[in-house]
Every structure is written in structure tokens, then in C-alpha cells.
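Yeah, one chain of the complex is gone here, protein chain that is, but the others are all in their spots.
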Amino acid sequence: MIWELDLAILTLVVMAGIGAITVKDLLGAAILFGAYSFMMCLLWSIMGAVDVSFTEASVGAGVSTVFFVAAVFRTTRRTKD
Amino acid sequence: MKIIGLIIALVTGVLLIGATGDFPDWADPASPASTHLSPHFIEKTMEETSVPNIVTAVLADYRGYDTMYETAVIFTAGLACFILLRIFVREEPGDRLYRHLLTGVTVRVKEGMELPPSEDFERIDATWTPPDLIIKTVCRFLIPFIQLFALYVIAHGHHSPGGGFQGGVILGASIILLAISQDLRTSVRRLREKLDAVLCAVGVIIYAGTGALCLLLGLNFLDYSALASVLHCDPVTARSHGILIVEIGVGIAVMCTMIWIYNNVSSTGKYDEGL
Partner (left out) sequence: MGDLIQIVVAKYNYWIYITLMMIGLYAMIVKNNLVKKIVGMNIFQTAIILFYVSTGAKRGATIPILEHGHGDHGAGAHMVHAVDYINPLPHVLMLTAIVVSVATLGVALALAIRVYSRYNTLEEDEILAQIREK
């Protein structure tokens, strides 16, 4: 439970979260959401929750990002806000 | 609207931060979450179920009822996507694009007309990109190994992190990789839509069926020690094998749901052109 590493990854998580809702390109939001998921997976590995971390890596940073990109492909990529 | 949203978020945040004054310190061994039920799980898992991975044992045995309903929820979500999006078209719709393989010329065939069947023309999507040999070949090599790893994850859920969910998602991701690197039609030809949906339901039936079998053999629903008479072993090992059977059921259901949702979302239900 190295607290320096914890704090650094938490900072990255907050930045990825704010970025995912702020960018005007929906494809960028989907990829940033994938990065947010993967940082969460690292956090849980540090805390010792290996099963949860494995599931989040395969589900959040894998399949969930693919669903988002497929949906953005089928609708529109630009947004005004 | 933005100001109201900001005020709501700030007020809720401040209230929650005020509530953290009562929380136990982080990583405290004497916190209330770690003192009532979890010592029983940690100390008794090995002698009651002989499964070293405590999380898998609690998920599939001690809390098996929750996991059964969660599998039903996943199946329902796949079903909901299918009902919302799927459009069954009887004949080939609209204008189609064909590409002559030898010269690279694109031919647009209008609605109602037919192309004479020959080996030189292939059907392409409206957003076609030139086929990349490296991606296609590398993905074709990787997919069997990904599936082998997924089977390993399901089978070793007892001794290492893993289990039914993780392995099922990785299996589904391997078929989605086939659909992305080549064509949606290729992956649908490998795993047809009707087989996919039926397998999803079969996964849920395996889970509920194991519980019903335990009920028929005389004990409670989902009490795996009743399987000792069917499998000819002592009750502790029967619980370990029961956990393996339900994990396989969960893996099958999760794999088919991921493929089902991807097929429906990426082609908006028409199953002709994908990502």
C-alpha cells in the first residue's frame, strides 16, 4: 500500500475522468473512458483486490470501450458540448 | 441548467465529505466491515469447500443465489438489446457495392438487380478500408491462443484470480476481435446468431439446473454437497466440483451475451455491415 503510487494514480484517474466528459470529440471521450477504466484496474491491484482488477481490465478497458466505439461509429462523432 | 447542476454536485459532495468523519481509518483491521462475517469466510473456506480462492468460493457457493440472478440479468440485457435493435430484412436492401478482386474496380449494383455469381467479386461495406495483411494475419494467429487462455482462466478459478466471468468475457472478446479485424459477416458465419442466443440461455439453465438438481437430491437449493451421491466423492470435494460446474455455466452465458450485444450495436440490428 505505497501511498505515493496511490496518490499518483488517483491524480491520473481524476484527470482522465474530467477529460472524458469535457472533450468535444466522442471518439476521444470513449478512449479516455478506456484509460480511466485501466487506471482503476491498477488502483485495485495495489489495494490487493486481484479478482476485481482482472474483471475490470477485461470488462471495462476491453469490451466496454469496444461497445462505445461501435456506438459512436453508428451515430455521430461530433458534439457541441 | 449548468449552475443548478454544479450546485447540486457541490452540495452532495460537501454532505458526503462531512459524513466521512464517521468512517473508520483506511486499512484498519478492526473496522466493522472486517469483523463480523468475513473472518468466518476466511477461516472456514478451506475445510468446507477445499477451494483456496476465497472470492470464488464465496461468489459461487456461499452467495450462489446472487450470482444466479446476476447471470439472469446479463441474459436479460442481451435480450433487451436484441429486442430494441434487431431488424429482420427479408431480401438484400438498397444499393450494394461489389469490388472486382483482380483489378480493384468498384461496382455499384442498384436495388432489384442481381450480379451473376462468380468468384471474382466480393461484397464490401459502405465504409470499406483496404485490407491490411498484417492485422488480419496477426489476429488470425492470436485468436486461438486468446481462447485457450480464456479456458485456462475459467478452469483455474479455484487456485488463482479468475473464474467464470473473466474467462467468459475474454472468450467473447476473441470473437469480437475476429469481427473487428476481418468482417462482421465472417464472425457471424463462424458463430450464427441463433446458436449464440440459444447458448446464452443454456448457460443460465446450467446454473439453475445445478441448483434444482441439488434440490431434487434432497438438500437445499444450490447446496452442492448434495452432488456427492452423483459424483461419488465426499461432500467437501462435491462443493468444489459444483463451483466448477456453475462457473462454466456463467462463462458460457457471459461470452454469448458480449457477442450478441456487439453484433446488435455495431450493425444497428441489420447484421450486414459492422465496425
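Observations on the model:
For clarity, chains are labelled A and B in written order, and residue numbers in each chain start from 1.
Definition applied: contacts are C-beta pairs under 8 Å (C-beta built on N, C-alpha and C of every residue); 3 or more make two chains touch, one makes a residue touch a chain.
Just so it is clear, the structure is predicted and the values come from calculations on it, not from any experiment.
The hidden chain makes contact, of the residues B:S34, B:Q147 or B:Q182, with B:S34.
Check B:L59, B:I206 or B:I245 against the missing chain and you find that the one touching it is B:L59. Across B:T67, B:T210 or B:S225, the single residue that touches the chain missing here is B:T67. By the touch definition given at the top, subunit A reaches the unshown chain through residues 1, 6, 10, 13-14, 17-18, 20-21, 26, 29-30, 33, 36-37, 40, 43-44, 47-52, 55-56, 59-60, 63-64, 67-68, 70-72, 74-76, 79-81. Contact between subunit B and the unshown chain involves residues 1-2, 4-6, 8-10, 12-13, 16-17, 20-21, 23, 25-29, 31, 33-34, 37-39, 41-43, 45-47, 50, 52-55, 58-59, 63, 66-67, 70, 73-74, 76-78, 80-81, 84-85, 159-161, 165, 234, 236-237, 254, 257, 261, 264-265, 268.
The definition used in the following text is that only the chains that are shown with their structure count from here on.
Between the Cα centres of subunit A and subunit B there is a gap of 19 Å. Residues of subunit B that touch subunit A in their complex: 27, 53, 55-56, 161-163, 165-166, 169-170, 172-173, 176, 180, 258, 261-262, 265-266, 268, 275.
Here subunit A touches subunit B in the complex through residues 1, 50-51, 53-55, 58-59, 62-63, 66-67, 69-71, 73-74, going by the rule given at the top.
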